[in-house]
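Of the protein chains in this complex, one is absent; all others appear in place.
In order of appearance the chains are A and B, and numbering begins at 1 in each one.
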Amino acid sequence: MNKKFIVNLMLGALMLTGLLQATGGVKDLTGAGATFPYPLYARWFDIYHNETGIQVNYQAIGSGGGIRQLLNKTVDFGGTDAFMNDRELAKSPENPILHFPTCLGAVVITYNIPGNPELKLTPKVISGIFLGKITRWNDPKLVQLNPEVKLPSQKIVVVHRSDGSGTTFVFSDYLSKVSKEWAQRVGKGKSLRWPVGLGGKGNPGVAGLIKQIRGSIGYVELAFAEKNNLPYASIKNKHGKFIKPTLKSISLAAKVNIPPDTRVSITDTEAPEGYPIASFTWIIFYREQNYGKRSYERAKELINLFWWMIHQGQQYNENLLYGKLPAPVIKTAEKIIKSVTYNGKPILR
Amino acid sequence: MKGIRLRILKDRAFKFAIYLLSLLSLTPLFLIMFYTFRKGLKAINLQFLTHLPKPVGVEGGGISNAIVGTFLLVTIASAISIPVGVWAGIYLSENKRSWISEFLRITVDILQAIPSIVIGIIAYLWVVKPMGRFSALSGGIALAIMMLPIVVRNTEEVLRLIPPYLKEASLALGVPYHRTIIKVIIPAGIPGIVSGILLGISRIAGETAPLLFTAFGNQFMNWNIMKPVNALPLLIFNYAMSPYDEWKRLAWGASVVLILLVLAGNIISRMVAKKWKVQF
Partner (left out) sequence: MKGKRAFKLSLIIAVLIVAIIFFAAAISLTLGSLPALKEFGWKFFFSKEWDPVSDRFGALPFLVGTLLTSFLALIISLPLSLSISILLGEYMKNGRFSSTVKSLVDLIAAVPSVIYGFWGLEVLVPFVRNLEIKFGIVPYGVGIFTASLILSFMIIPNTASLAREVIELVPGDLKEAAYSLGATRYEVIKKVTLPYARSGILAGILLSLGRALGETMAVTMVIGNNNNIPKNLFYPANTMASVIANEFTEATGDIYYSSLIAIGFALFLVTALFGILGRYIINKTTIKIAK
């Protein structure tokens, strides 16, 4: 009996520490989801911890993961670059899930060929490559677009995401708009039936693979290409101009009317100088915060965090190559955050 | 004579082949160890062991929360699997032929064969979903399910090795059955049982798959078992697949720490068992 007793004592002591911490006020929040904004969020939550003492534990498991875990109510908030569609939202009819955007980003086409040249690509060529129809770097269509570049005769190695990704959603959303064949054969979504290619886990996984494989091509968020010194392409937009992804071209792409629930796609933008594969990324959460034994304090801390993200947080965006939220978008986001309730009463006044 | 020469030739050739193939197979395995140590040892210093991981681009950073997390997970797993496992092992060694024992042995065999990722699914369904959050507790429970079969089998084998005269002498002296087991047999087998427990701990300390959907990970330090927690294998997995060199450096260092932990557990377990077996 001695051994068992000691062991049970240990377990009891551990649980006690857990309980003690639980009653000491809310000191931490949990989030999960998109890797797209991860470099920015990691910075934000580090600074937020220094400023307020609240630990925000965000695990970048992909947008699909963020949505799933929010639906399972195992996290306080989710992060996704693929806003939830009506079918997904219908999974929580009694307690609606809200979105607000946190920043602007760009999905860039990045690659690894000798010389790291800056390539020009068109929608047709991009869909051809990712459909597996254009298989060599020196394919005439590529050479025609980039006459000054010495393209190798190598086979193109396509790299995509292996996990459920909002970045994939944004990319495939764009491809579905500009290529009928893509829309029919593959469609848009967070996880796709890729005709060709390797899968990397998260934006970092894809960047890692492209860095290592000569002749590879893939899609990542701009910050990941920059951080890893990977070149990226200029893409021909709707108006026939080749646009390079920059903070400016991303912001221009976002000059659209944003709906009150903030769910909008800005790919294949109408803006003449806008980058065609730009996107917002969202935070998702429940409107009524009293669910599953959540305390009022926890809800309040969550709202404080959200408010900080769209106001004080924005000053850190551009250094990390994410676009700031345009003023009208911030206004809409404020309305949404103010609509969050606890027991029916709004938390922020 | 020719026949004999051929046979001797075959014999020599075979011996050569065996030695060569053995060398060939052991070399990569040793290489892996050396490579890990070479890359990892330079990452280890006091800061590495006591600091938290930092976001990419910020200097410094360490694996302190992963070490704490692994410790928490192992403790929870042990707290669950040791009492249940040892007791079940005692039952098996005391009731060698009953149908319950046969059934239990098969059950334990199956549990041991289950892939760790499937155990992760089970722990997610049983603990994470109902609790509404990821936690060290759910990770510990997943690891406990993995550690249980090891403890059960090991305890049974150890107790079987104890010569029957010990039990008979105690019973003959009038000591009641249950006290015989608890105060005579178990203490006699403690080193063996402990050795098995250490083996189990070494095994689960390195497991990653069951933690993917249970412990979940955490950038911060966390001692609270009801919350998500980081762990050495999780950190290695996440950082290994990233493109950042600073993170990979941390992953190598963490790999060295993990290997040392696992090896220490194995070696100590072996030493304890050997010394104890000599008694009988």
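Criterion: a residue touches a chain if its C-beta (ideal position, glycine included) is under 8 Å from a C-beta of that chain, and two chains touch if they have at least 3 such contacts.
Note that the structure is a prediction, hence the values are computed from the model and not measured.
Per the touch definition above, the residue from B:Ala77, B:Val108, B:Ile150 or B:Ile193 contacting the chain not shown is B:Val108. Across A:Pro96, A:Pro114 or A:Gly187, the single residue that touches the chain missing here is A:Gly187. One of A:Leu71, A:Leu222 or A:Ile243 touches the chain omitted from the figure, and that residue is A:Leu71.
Check B:Ala43, B:Val56, B:Ala88 or B:Ala136 against the missing chain and you find that the one touching it is B:Ala88. Counting the whole complex, the residues of chain B in touch with the unshown chain are 7-8, 10-11, 14-15, 17-19, 21-22, 24-26, 28-30, 32-33, 35-36, 83-85, 87-88, 90-91, 94, 100, 103-104, 106-122, 124-126, 145, 148, 152, 176-179, 181-182, 202-203, 205-209, 212-213, 233, 236-237, 240-241, 248, 251-252, 255, 258-259, 262-263, 266-267, 270. Taking the complete complex into account, residues 32, 61-69, 71, 88, 155, 157, 162-164, 186-194, 197-201, 209, 212-215 of chain A touch the chain not shown.
Heads up, the rule we're going with is that only the chains that are shown with their structure count from here on.
Here chain A touches chain B in the complex through residues 1, 3-4, 7-8, 10-11, 14-15, 17-18, 21-22, 28, 30, 32, 39, 42-43, 45-46, 49, 55, 57-59, 72-75, 200-202, 204-205, 207-208, 211, 224, 227-228, 292-293, going by the rule given at the top.
By the touch criterion given at the top, residues 54-58, 72, 75-76, 78-80, 82-83, 86-87, 128-129, 131-134, 182, 216-220, 222-228, 241-244 of chain B touch chain A in their complex.
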